[in-house]
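So that we are looking at the same thing, I have put the structure below in structure tokens.
Excluded from the complex is one protein chain; the other protein chains are retained at their positions.
Up next is subunit A:
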């Protein structure tokens, strides 16, 4: 029966990048299908094949949830739903260029709209505002500059129906900002429930993003220091680099994929998913789930949560010191490392020791209640 289930699952999951989250879903479905099929077999005297088929049928359409969690193979792992209509389809309501010679800070402010920032070879910043097909007479973007600040404000019509984050990510970007790749100043963005896409900004500039329930996606970008603070929104960074990446959020989701940085991530509750990460740093959650898959660890790691699950996947050839503890809960260090594991303390709720002798970094992980898994 296991083989039958696995065969079907393999087909369902093919075409998706193997990630810890997806593996997790795979195992979850496997366990559920198996139990369901066994129940069906008992009740209805079905063959293995019939029972497995029926169990799958009763589960509903699994492709949706797999698609939500999985990342499709090929053309990068960046998934974003902005669809640019071709030029003749989307009406431009505003277009202008600004010299950045005197500018040290760009401050962008908007509410529930969608904004996209891309890079340009030009030495001028270009703003293009598109007509929103859903609303008439949209206010035009306001630009002002003083004391080295360039302020870009996209006002919103009063009493307009606020469009939630789920809808706004699929809407057209209303404002397109083409940022000169020569700009070395700071980029500040402040928005509410809108969505923002930052793509190919490799200026190695400092950037600060503050938003509420919106969504921010950054891809193929290089920053010096970047800070993201948000409330219940979602932040996703892929194929990017930052000297320092700080994030502070209260109940949203943070997803980093193929990112190199020194991290400092804090959250009250939520989900932190780090995938193909190079770097070091800390993740601190009050409650929630941390999944951290490292490609390369460059310094000490600190992963802590009051309650929740922490799972760190480290390169198997690594040699390091570890201090893992759960006040109530379990700690597991899987036997997957090349070097031998040497324990000073080993209990189900605390593990202290070393993997190998090199101690190239220290892994500290602590939960008050919850589970820690290192593999």
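Quick note on the criterion: a residue touches a chain if its C-beta (ideal position, glycine included) is under 8 Å from a C-beta of that chain, and two chains touch if they have at least 3 such contacts; residues count from 1.
The rule we apply is simple: contacts and distances are computed from a predicted model.
Not every chain of the complex appears here, and the one that does not is recorded in UniProt as "PadR family transcriptional regulator", selected from "histidine kinase", "ABC-2 family transporter protein", "2Fe-2S iron-sulfur cluster binding domain-containing protein" or "PadR family transcriptional regulator". Annotation: of A:181, A:251, A:282 or A:349, A:251 touches the absent chain (contact as defined above).
Across the entire complex, the residue among A:186, A:287 or A:354 in touch with the chain not shown is A:287.
By the touch definition given at the top, subunit A reaches the unshown chain through residues 24-25, 27-29, 31-36, 38, 58-62, 64-65, 68-69, 232, 251-253, 268-271, 287-289, 307-309, 329, 370-371.
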